[in-house]
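Removed from the display is one protein chain of the complex; every other protein chain stays in position.
For clarity, chains are labelled A, B and C in written order, and residue numbers in each chain start from 1.
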Amino acid sequence: MSVRETPQIDSAAGKLGVLLPGLGAVSTTFIAGVEMIRKGLTPPIGSLSQMSRIRLGKRTENRNPLIREFVPLAGLDQLVFGGWDIYEDNCYEAALKAGVLSPEHRETVRPLLESIAPMKAVFEQRYVQRINGPNVKQGKNKRELAEALIQDIADFKAANGCDRCVMVWCGSTEIFQKAGDVHSSLEKFEAGLEASDPDIAPSQIYAYAALKSGVPFANGAPNLTVDTPALQELAKLNKLPIAGKDYKSGQTFMKTLLAPGLKARMLGLSGWFSGNILGNRDGEVLDEPANFKTKEDSKLSALDVIFQPKFYPELYKDYFHKVRIEYYPPRGDNKEGWDNIDIFGWMGYPMQIKVNFLCRDSILAAPLVLDLALFMDLANRAGMSGIQEWLSFYFKSPMAAKEIYPEHDIFIQLMKMKNTLRWMKGEEMITHLGLEYYD
Amino acid sequence: MSVRETPQIDSAAGKLGVLLPGLGAVSTTFIAGVEMIRKGLTPPIGSLSQMSRIRLGKRTENRNPLIREFVPLAGLDQLVFGGWDIYEDNCYEAALKAGVLSPEHRETVRPLLESIAPMKAVFEQRYVQRINGPNVKQGKNKRELAEALIQDIADFKAANGCDRCVMVWCGSTEIFQKAGDVHSSLEKFEAGLEASDPDIAPSQIYAYAALKSGVPFANGAPNLTVDTPALQELAKLNKLPIAGKDYKSGQTFMKTLLAPGLKARMLGLSGWFSGNILGNRDGEVLDEPANFKTKEDSKLSALDVIFQPKFYPELYKDYFHKVRIEYYPPRGDNKEGWDNIDIFGWMGYPMQIKVNFLCRDSILAAPLVLDLALFMDLANRAGMSGIQEWLSFYFKSPMAAKEIYPEHDIFIQLMKMKNTLRWMKGEEMITHLGLEYYD
Amino acid sequence: MSVRETPQIDSAAGKLGVLLPGLGAVSTTFIAGVEMIRKGLTPPIGSLSQMSRIRLGKRTENRNPLIREFVPLAGLDQLVFGGWDIYEDNCYEAALKAGVLSPEHRETVRPLLESIAPMKAVFEQRYVQRINGPNVKQGKNKRELAEALIQDIADFKAANGCDRCVMVWCGSTEIFQKAGDVHSSLEKFEAGLEASDPDIAPSQIYAYAALKSGVPFANGAPNLTVDTPALQELAKLNKLPIAGKDYKSGQTFMKTLLAPGLKARMLGLSGWFSGNILGNRDGEVLDEPANFKTKEDSKLSALDVIFQPKFYPELYKDYFHKVRIEYYPPRGDNKEGWDNIDIFGWMGYPMQIKVNFLCRDSILAAPLVLDLALFMDLANRAGMSGIQEWLSFYFKSPMAAKEIYPEHDIFIQLMKMKNTLRWMKGEEMITHLGLEYYD
Partner (left out) sequence: MSVRETPQIDSAAGKLGVLLPGLGAVSTTFIAGVEMIRKGLTPPIGSLSQMSRIRLGKRTENRNPLIREFVPLAGLDQLVFGGWDIYEDNCYEAALKAGVLSPEHRETVRPLLESIAPMKAVFEQRYVQRINGPNVKQGKNKRELAEALIQDIADFKAANGCDRCVMVWCGSTEIFQKAGDVHSSLEKFEAGLEASDPDIAPSQIYAYAALKSGVPFANGAPNLTVDTPALQELAKLNKLPIAGKDYKSGQTFMKTLLAPGLKARMLGLSGWFSGNILGNRDGEVLDEPANFKTKEDSKLSALDVIFQPKFYPELYKDYFHKVRIEYYPPRGDNKEGWDNIDIFGWMGYPMQIKVNFLCRDSILAAPLVLDLALFMDLANRAGMSGIQEWLSFYFKSPMAAKEIYPEHDIFIQLMKMKNTLRWMKGEEMITHLGLEYYD
């Protein structure tokens, strides 16, 4: 199948630092959950890396190891956590404000949460307009801010005895931005840091600092960040994996289940309306049109790739697609999606599907942070650098090589991930052909 | 991948008779739609065989032929239709009563529909308790009924100049039944026909007649039919493909999109309630508990296979699953599904998904009839006999080889189907590994 | 308006015993809530008697006293609680099993809940088939059982220093029953008690004991109970108020909001499907068809009375109405209703309404218990005996005088209740005419 050879994978031994820009609802829920799992108080629900099995060989061979036993992942006991935030709250206080955890859960992991105080953040008001906080770095230009982050990473590694780190973005959505001249090469980017170019967003400074420090970077927001030539050049140069962007956790997750199904059956689409109500800090940030635009762009992209209107003009050329997010404080972190899908079938007859998803934003996102931290570290140890397309499974807007379209269909993404894992270990690809059972 | 060689496929030339036991809502909608397509009045929406493309080679090769141009399928102009029903209505009258088609569509294809009158049906009240009709065969025993059907098939072929036929069951759901002694071998089955064994259901007599006549048989209802050793023995003997069972068209279609998605993300399931309201003849038949039991069994089976509770006890061992179908005449053929899904994520926090599917029963089923007719004929010409697992995509309760579990995940089913088509034509399997784009 | 004079109302001073047959989810939630209110920890949400105001005179007069300050109700501090149950659990243990209350709430009121142990119940398996318990009275016939209850009431009053009592049924739904010969007069009923007539249900023995003890009786279940000539005769004889039946708390509450609205606008109805999923003991009892029949009958009746098909045959003659309750354990006490309503408007065009009510059974019912206890006591002190039609507001199947139809429209019920309260205090009726503002 592939011409590439099975890779050599370095040992997972030692401590793995998980560095989180943004210590809000998602990060604190992630840390609290890992701690609960380490105490044996909950299984790692929602984490494919921890709970999922992978089928090897034929269905009759009954070989289905856990993924975490099949590939050499860092164990949860090896993880240590750190991060940055514009508020001074430690993780316990931040969790209290986020209101995601039950009092019982929150108190159980209080010592660990209280021990994690945020490092001063790199922040620029114009990129996230609805919030502001006091815990912010000062510097004469953006280069100095980057260097301060690099120093933070080095200090963190030393203080915690880490062998390796990964960085997973858990901060806010920044305003919409297209790659500009300053993002076109590493050289221009570094000149831009010096000149405090306004087109360099805070998230890009974090990613730059990570990659300069030998730390893989995964992007959980729809921000541009590593989706630029400059930072991809740096990743290649330092042989580091990067991945993104925007956790696929709630409504888009559902959409990338349903859309491939409708497509599989060649059912036409006349319209898809996706409404959301959401009451947490994320909802507040996205109430600002410039920030919502970034999220909207990310949420809109999946359908076109899945439906391939150019191949199927009679079915998908003219569908109307609208995504809305409404700030609705009564729900707090409990997000609710309402989708209305107008389809048409045989002879053009119309039908409708409505999906009402009463979900929890951070509960869905937290295990993705865990998986990304562990798989990015694995990729790094396996010598896989640049864009990790096999982690598309986790993202609303998966990054892909320039010449190809990204894969949005969650089932193709899963297949891609599992066959990548099989390939890493020299196992045969699964194709589901299965004629052998009928010979 | 497979040790089997690329098969030789006979030409698709000549007329293909499509024989339909049951000329009700589904059959008449199917026939009307094919006629509309032949007249160029509608694209074949919902039909994978007609509209879908298949990717060949790498994403960068841009080879995506239509399936119907990739494998040698019979063309729609080659199809002729016939069938049996317990009512004497011709297809136009039956369509009028079914109320699926708009007056405009119905009148457009009136000449063809009026030309198709039902042959006398084999029927036994105890298998379908809520309906009865006058257009029924008499015979001294079930063997005579089978012979009458065999004669019908021969007469139909002769009268219509057919080169080949396929039979696709579009009749009612029979009462729940497990394979008994009479189904354990072809010999016992034939003795049972002679003795009019009460365990031989009408659908089995149709399937027997088809297979004796060299006609592939696909089973669109959850009835036992060809899911028995006796009839599988006959299929093997006569080298004929069989497939089943129960069209996966509405709610179960949606469930087999959602369940693999939840499973992919390792989200736990505490309960799944599936309600339906339905006002057509199908709803009326299923209002009888003995018939509903057959449908219920078929609808319940998918989740267990997808969720694999034995591998994932913490997530899927104890979920509560209930399926209800409520006869609700105001809707006619417009079926409505309402699913409530109780899931739990990270740290055990509960979430809910509700899906409300306002669908149309026959509109969803009709293109499946078309695809099954064409693919069964293709399999037959390719020398593929016995259970066609690659057509699992179309069924709620896919039949599979004895030693393996059936695949219910619609995306695995699609992969299986497409890789089977690739195999038929000697193309490389798709695994979605895709490392080559990053070298 | 009325020829009747403003009544004399006796003082509400002294202790009021609230006697509850059935100490399960509803009763324990009711008691816990009253205790929380008495401690000032929650307002009495859901209780019209405690929170609602009543407008008096013109809109410009601004007279809107609280109902509990307008009419002389017993105060919450005057209430003492007692009851019967077939299980031996005290109210704390019962609340724990019911799973309605949060741990925090439950522990706050633990002392009071633990102090209330159930008296031995009168129970007969055939009336409630899915449950059974050990805490049951024995007696040689039903008369002895009645006398034991009368003794219980006397003992309870003495032990708790009660001035007055009211009884509010909070037990299970019994199997469906129509009034028979034994219910046709008090004399026959008493003979039936002696003979242990199988047609005398346990709830009827409770009601008999209450009325014999001078205690008003309100019926929170759809059981026949006081909806019989025999017990109405006893109520009249002893000048006691009675009311019923079946708390209107969840789905039927919603239906009696929506139906009057559709009717007000003369929108036609072709079908109304009401599904429920419910996981508590109530759901378990109603999984038995004979018990469900009683509930179904109660739930079905409202629409016909509201829509008046005989006056509006073009709109309401032929609508299809179906009510289902599905036992679904994952939800526990959290009930969920899903209604689909098919309506038609101008020129007959169809439209649909779906209502998904994620409610909590006992949370909705508990404040109704409180209001009924207080208003029944008020009625008793005001000398209002027999059926209290003005309390129809609280019931799915309101009892009414023989010659008239019951009122199901919740807004007419509310008007009736408020004008009754105004009448009790000699205030002018409100008619909403309001021409005076425009003179």
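Please note the rule applied: contacts are C-beta pairs under 8 Å (C-beta built on N, C-alpha and C of every residue); 3 or more make two chains touch, one makes a residue touch a chain.
Treat the numbers as computed from the prediction; the structure is a model and nothing was measured.
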With the full complex in mind, choose from A:G14, A:P313, A:P329 or A:G383 the residue touching the hidden chain. A:P329
Contact residue for the chain not shown (choose from C:G57, C:G161 or C:G434): C:G434
Of C:I9, C:V80, C:A179 or C:I412, which residue touches the hidden chain? C:I412
Take the complete complex as the reference. Which residues in chain A touch the chain that isn't displayed? 270-271, 273, 275, 277, 319-320, 322, 324, 326, 328-331, 336, 338, 340, 342, 352, 354, 356, 358
Note that chain C touches the chain not displayed via residues 1-4, 29, 32-33, 36, 42-43, 45-48, 50-53, 59-60, 64, 101, 105, 253-254, 257-258, 260-261, 264-268, 311-312, 314-315, 344-349, 351-360, 363-364, 366-367, 386-387, 389-390, 393, 400-401, 403-405, 407, 409-412, 414-416, 419-420, 423, 429-439
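Rule of thumb we're sticking to: only the chains that are shown with their structure count from here on.
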Separation of the C-alpha centres, chain A versus chain B, in whole Å, is 39
Based only on mean CA positions, could you tell me how far chain B sits from chain C in angstrom? 51
Residues of chain C touching 2+ other chains? 356
